[in-house]
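Just one protein chain is left out here, and the rest sit where they should.
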Amino acid sequence: MTNVLTIEQLSYKHNLKTILENVDLTLETGKIVGLLGENGAGKTTLMRLITGSAKGSGTITVCGDRAVAHQKSNVSFTEQLKGFRANTKIDRIVDFYRAVYPDFNGQRFEELVTFLQIDTSLRLGALSKGMKEKVVIALTLARQTHLYLLDEPFSGIDSMSRKRIISSIIKWKPDDATMIISDHYVSEIAPILDEIVVVKDHTIYTHRQSDEIREEFGLGIEAYYESLYEGGVNHD
Amino acid sequence: MKFDDKVPIYYQIKNYLYHEMMTGTLGPGDKLPAVRQLAVDLTVNVNTVQRALGEMITEGTIESQRGKGNFVTMDTNRITQLKEQLVIEQLERVYNELHALNLTDEQILTSLQTYIERRGQQHD
Partner (left out) sequence: MTSFGTLFKVMSRDRFRLVNKIILAELAVIAVTLLWSLMTSGVEGGEIFGVTGAWSFPTFWIVFIMLSVANERVFTRDTYRLIPIGETKLYTVNLLSAFAMILYFAVVQVIFYLVTMMAEKDYLLRLFSDISGGPDTATAVKATLGMFILGLSIIIMGLTTISLVHLTVSATNNFLPNISRRAVDIVLYIIVIYLLVRIAIFVFNEINNFGSLLSTGMQTQFILNICGVLVIALVEAIINVFLLKKWVETIPN
């Protein structure tokens, strides 16, 4: 199996405070990976470093490429609506995407819009939190690329929307693409995760297969994750 | 379907499919849903479904036909065997639990008998 992402000796400081230190991480293609950690642990920062939105030291290779522009074309990240004003219509944002991302698949987007029940004639400022997240998910998944970064796609979302989003992830993630989903609320997405990566103490504390955790420790993902903070489980 | 997060998901998917086969929802020779569809229906990862199906193909309970999909085996012996295996697994669990409560084999038998009789009465 080939690797979609290789991170070596990545460190990042913000205002002289260490956020991440000596991060090494390799992810294979075709996986769904849960990125877990407390609020402020550096999950979002790690994603931002992968996209080049934040600048750290160390090397990040996406699909064997280190050139920034190529990396960007291989990554679809959920943080992208900040540049639009509140009165922008969703349709117009879609036009922007269609124009700017050559891998944006209009048909996939239409399917996602139907499935997630999105009304694209609304304005950005008029969307509820759940609807906004659905729009972001639809835009992110409509691109056909190799690495998807979903930053806390479920925070503050009602359970029906959450279920729809999870289903759309299973339905539309390309087989040869890897998806990283960050969350601090694990139980809902646990069944869809191939592996988990825990960010703790400024680095990757654990990187394990989910079913391996269940087999080896007889623990649920959530219980295992919590045990890391209580020091209950011996890990390597 | 609701999963127990403590048990490997691929194992639970297998059990789910076994259950479908035992109850007849999936008869011998029936086509299984496509991998992605199964993943969506069960809200699990495609890779995990693939692993479960892979193991079932190896053990011969389902057969993969290139380009057509996966089918429940036509081999009724294999299905009967599977059923026996599942029954034994369940019995083993109950036996071990009761044994752990310091019940002798005799006591286990009688308590099971009384239990079944009582349930029978409740149902009348």
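Going by the order they are written in, the chains are A and B; count residues from 1 in each one.
Following the convention adopted for this analysis, a residue touches a chain if its C-beta (ideal position, glycine included) is under 8 Å from a C-beta of that chain, and two chains touch if they have at least 3 such contacts.
It should be emphasised that the depicted structure is a prediction, and the values quoted were computed from it without experimental measurement.
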Missing chain: touched chains present in the view: A
Sole touch to the unshown chain from A:S53, A:T120 or A:S167: residue A:S53
Taking the full complex into account, find the residue in A:H14, A:R66 or A:K163 that is in contact with the omitted chain. A:H14
Sites on chain A contacted by the missing partner chain, in the whole complex: 13-16, 44, 48, 51-55, 67-70, 72-73, 75, 77, 79-84, 96, 99-102, 151
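Here is the rule we go by: only the chains that are shown with their structure count from here on.
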Measuring centre to centre with CA averages, how many angstrom lie between chain A and chain B? 34
Which of the residues in chain B end up touching chain A in this complex? 3-10, 36, 39-40, 42-48, 51
The chain A residues in contact with chain B across the complex are 30-32, 163, 166-167, 170-171, 173, 175, 187, 190-194, 210-211, 214-215, 218-223
